[in-house]
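In what follows, a single structure is set out as structure tokens and then discussed.
The full complex has more chains than appear here; those shown keep their coordinates.
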């Protein structure tokens, strides 16, 4: 008789008394306390409660364009195969052989037919079903040993996975609401112009927090050509020095709204960064200068606009995604950013530049020009994040107050604490 | 008055509730659960319960041929001096000065007279007795401060140590039974032709398990010239494709038995891999091709046969040793393999090639030819072990079933669990 597999699930993580206290006593308006950024135990909670129970952005359709194309994605100790199957659908499977647990695909990307474990040649279909296992007893039941599946959804060309068996149900409604913003850019008809993996010496939350405010944007000279320096300010809280920029912003915003209405493009801000599992923010926002792209003067960086777009000056469609991503989708290209924890003080930031699938490097776009702003901005942010990590590691660190223009950082932290409270059964206690 | 040394022994390791549960619930026929391969706590148990309480293979007589020759062997945090003394006997001593604890010998091998600690010149004889310590009070009692001894036995040229003060008593009977198989090869009259240390990126048990089956031997093209691919199969479980190889195997086996009887060599399988402290397996088995050695065509790799042997076609005398070794002893050379844990996911595999002490490199044997099969096989296994370690680290890993031809892996795992149950006082509970 075949031995039936028995899976002793890892016990639900039991937070220590110290961690429970940290979650319970978080003070709104202040930074998180140090152990949220430095503790191994806390990272284990972040993996199990945040990354394994929420929809996380991991890749784009453009990275696996053809049947058989795959990526392997590491989410903490998990390894997930993202695969385009023969029906051109995307499937996501745990990269763990059901025989003796060997990792099946060992490259970051590639192309395969069936999934064959290199150890004892157990062979799985692209849907994860076990097709063949040599040397088994006659009563071996292959149907019990398919690769374990991971929930996966592509929204307008952006691929999200959820490692939980019970993914948050609000994803469908969020997808319905963001899809009309993204659809005109036709990201499924793009190609990857570049992808850069940057390892930051800081906790993943510091990487996210850093992206949620522009209080530090003085440190981004290249980006500052494109973004208005008024980001995050309420009009009545504007420092006088920013008044001219704000007037410029108002004119650009009015112009952008006019254009969006002409082209029937949604532009209104939706900001639901907390109070729900799938926290997000989406908005079409004006850009400074010519208003089309991340170039020094704001003109397009790729002459081949995305999808069927004909109007370059569409500002940037910006989207934040909790816990782990942000996006800038322009008329001429798109940039996606995914954040994945490696250690309490190590985080992978993956940046992907997408252009029209027919755009030709050297003709339609210059690769270095295309990458310049975000490559440099990421490197500048890497320095900020490293210094923040070093600082909060000191026992002398006291969580300080967020300024009004850091309200999205506060929203991120509040969402994070909300989700930990829900996940660890403290819901309603705050 | 001299202060008498007081040794507060490290407390017997108290396994956590989680580890006790893991040991208790192990399901026969399935792989071990992930923490056995990934947890620091489990490695500490493996060191204290398995490696420090059993006889482990660490070296060969040939590595310390002359009086004064020594090796230092690391077994987890232990460092042991293996020394051939002036009487040509082998002694084993803890490599820790009794003054302030400094490591005395700091090279992996060498030659010494007395053992002199480099820090304050405390000087010990080759039996570990303290001969001299400068600057001590008059009532200092040197007899209290000898180096601590380690149990050591050489069986036919293979050196085993046991770090426990109460080594398993069944070793003597095992030695008596294996010695006649080994003796004709006269390993004490060999020399080391080569020794290679390979660090594998996997738990020590994955290294051992990998060696206990040939289900994966398709991945060893060089080794497959020598081993019959039917290894581990019951005759009625043979896949049809292996039928011709099996017929070849039966003919070679009959021929080998005939030859062994002619030369009065024991060949029968003894397989006692579980149910005892000193688990082992020994058998003289036929080899494919010419049947003499690990060459592509099966002919000898050294023209100087071991000991007084005159008949090259003696197959391979293979021995498994639990917890940490395996051996292939042929007519023309021998290969020993020892496995020592470095971290939950790091293991040292030391491979030693022995030839007749009078064999001359370049005349009697070509060193690269001699090493080729096992060097490549080890490297191939290193890949398998690395992938297995990566896979079982995923929370999605579910222990899968062993196939019938993996029965020795099951035996190894069952022995391991038996020993942990005995060591942690759970004996009889399974």
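By letter and in written order, the chains are A and B; residue numbering begins at 1 in each of them.
As a working rule, a residue touches a chain if its C-beta (ideal position, glycine included) is under 8 Å from a C-beta of that chain, and two chains touch if they have at least 3 such contacts.
A quick note: this is a predicted structure, and the numbers were derived from the prediction, not measured.
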Oligomeric copy total, full assembly; chains in place: 2: 3
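By definition in this document, only the chains that are shown with their structure count from here on.
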Gap in Å, rounded to a whole number, between the CA centres of chain B and chain A: 48
Of all residues in chain B, those that touch chain A in their complex: 18, 25, 27-31, 33-34, 209, 215-216, 218-219, 233, 237, 239, 383-384, 387-388, 390-401, 403-405
Chain B partner contacts - residues on chain A that touch it in the complex: 2-3, 5-8, 10-11, 52, 77-79, 94-104, 106, 118-121, 133-137, 140, 145, 148
